[in-house]
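Just one protein chain is left out here, and the rest sit where they should.
Letters are used for the chains, namely A and B, taken in the order the chains are written, and counting of residues starts over at 1 for each.
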Amino acid sequence: GRAEMGIVDSDADDISAQFFTDIDVTFTMSGETDGGLAFGASVDLDEGGDGSAASDDNSDDGGATIFISGGFGTVTMGDTDGALDWALSDAGNNNNGGSINDDETEHAGYNGSYLDGDGGNDGQILRYNYTAGAFGFAISYEQGDTDFEDFDFGDERTESDESDGFAIGVRYGLDIAAGTVNFGLGYQEVDVDGDDNDLDGIGLSIAATFDNGLAAGITYLDGEFDGDDEGDDHIGVGIGYTTGAITLHANYGQYDYGDDSEAEGFGLSAAYDLGGGAVVHAGYGDSDFDDDDADFSTFSLGLGLSF
Amino acid sequence: GRAEMGIVDSDADDISAQFFTDIDVTFTMSGETDGGLAFGASVDLDEGGDGSAASDDNSDDGGATIFISGGFGTVTMGDTDGALDWALSDAGNNNNGGSINDDETEHAGYNGSYLDGDGGNDGQILRYNYTAGAFGFAISYEQGDTDFEDFDFGDERTESDESDGFAIGVRYGLDIAAGTVNFGLGYQEVDVDGDDNDLDGIGLSIAATFDNGLAAGITYLDGEFDGDDEGDDHIGVGIGYTTGAITLHANYGQYDYGDDSEAEGFGLSAAYDLGGGAVVHAGYGDSDFDDDDADFSTFSLGLGLSF
Partner (left out) sequence: GRAEMGIVDSDADDISAQFFTDIDVTFTMSGETDGGLAFGASVDLDEGGDGSAASDDNSDDGGATIFISGGFGTVTMGDTDGALDWALSDAGNNNNGGSINDDETEHAGYNGSYLDGDGGNDGQILRYNYTAGAFGFAISYEQGDTDFEDFDFGDERTESDESDGFAIGVRYGLDIAAGTVNFGLGYQEVDVDGDDNDLDGIGLSIAATFDNGLAAGITYLDGEFDGDDEGDDHIGVGIGYTTGAITLHANYGQYDYGDDSEAEGFGLSAAYDLGGGAVVHAGYGDSDFDDDDADFSTFSLGLGLSF
């Protein structure tokens, strides 16, 4: 479980700093078949409850995740990353100590989910991934409100195929003298109401972690809309450093939308580890838009407790 | 806990097969008094949560069950079977490996709850049962929106008694050379808005389990409406067989409604046990109505994981 308490503030409204309390209880279950396959599932208290999607709507995962794995690889269904998101390292994943309000990964220039959930999809994803040494491979399918049977990999789709998402991704970890460099590459497409509204994107990330506590990375997404280059592009960079109980992180990102508008932002976090699962967190996020009046920043300070 | 993942399909709509994820965490609590009475309670994660009937509406059980038992028998309150349902073996209880979407026990010809919850009742039941050797006995009361104080067993009720349910049931298990034959007999009545709308039913079931893995049974309900024979009748039969890791089950049922309309259906399930709590499930349900255009079938295939 996890609990967080502190204060949060945003200059996007007239409301000043507010108390912040959050609590989460995660139920993790696991087992193994006689044949040696591992399986498991997890759901959070805040994802369950009467009427919730996780437990009462079987066609929506609602945050629950279920997997089975063996020598053949791992099959995961539910609230999990698509293969593109699985392959890439986000800018905020470079040695980020986190914050209670996630300010540093929710600014206007941050991209954390790539095309998962785009096109009105509900994020209920089926993913297969396989790892051999430093090399990893995944394919995934995210189901929209559509015919599963008509899904036909590689072929032209009919208009009755609404909002299916398909992705493929590869990862490679290169050991160097001072640490490891992780390369990720993936492709995801989302078919929305027939071919004329397709979204797709190619993403690439390079992230290095060094033995001295430093981590840095860059991620790039080249998005397309209806097959031409007017899609949304994104670039993000992040850096983090841990020394003793202190972890500092910064990231910057920029969206270049298909209509020539832009948004950018940066995030900062600082964490001080008290040990035993208690960490003091500070987070800051700054969002900039073409319209300066829309700019805003958010801040949080508090205690994160892991149990 | 339990998790299920797979695909489900129904030909009742234009939507084709859909991903299916379900997760359930059950909290079971038990204790014993100094005098040796056992007591306990259980509730599922998907039945709790803020605003749920289980935890926030004390006049509705919302899925929670609470019991206390001792030499005097067992008293259960909450989401439990009425005495008729308690006494009988459903057609789908004959060695059924189950399915992730319960297709085989939710077709139009299936009867699983008898008169529990009928007449607008909420299923909050108080049941006393007592077992002596092979013989079992139960009485139950299901409370509607009415006066508990006015409840007067056997007497004529006033119109202010809305939707009370009362039931009585007996069970007997007969050991035979090749296995056991279980007999169940019960009676349940539901008073709806005074005597003119009473529902009642007499039910009987015979279910045999054999040492060779076979199980088969029949269940019959003779329903009455307002004291005459125009009530809903139902007959159901089921058979199941287990050999090694495989369990196969089939059932068939037919409703003969008081207005001379009928509905029937059959269900099939196949389960392959991978061990350790992981089972591959396939289920099929077929529903037939007097109006053929209303007929439909459902199918599911997936993995059930018990923890």
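One rule holds in what follows: a contact is a pair of C-beta atoms (placed from the backbone, for glycine too) under 8 Å apart; a residue touches a chain by one contact, two chains touch by 3 or more.
As the structure is a prediction and not an experimental result, all values here were calculated from the model.
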item: Sole contact to the chain not displayed, among A:46, A:106, A:256 or A:295; value: A:46
item: Residue among B:41, B:202, B:218 or B:237 touching the omitted chain; value: B:41
item: Identified contact with the non-displayed chain, of B:68, B:170 or B:185; value: B:68
item: Hidden partner interface residues of chain B, rising order; value: 27, 29-35, 37, 39-41, 43, 45, 48-52, 54-56, 58-59, 61, 64, 66, 68, 77-78, 124, 126, 143, 145-150
item: Touch list for chain A against the chain that is not drawn; value: 1, 3-5, 7-8, 15-25, 44-54, 62-63, 101, 274-278, 303, 305-307
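Everything that follows uses one rule, which is that only the chains that are shown with their structure count from here on.
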item: Centre distance in Å when chain A and chain B are each reduced to the mean of their C-alpha atoms; value: 42
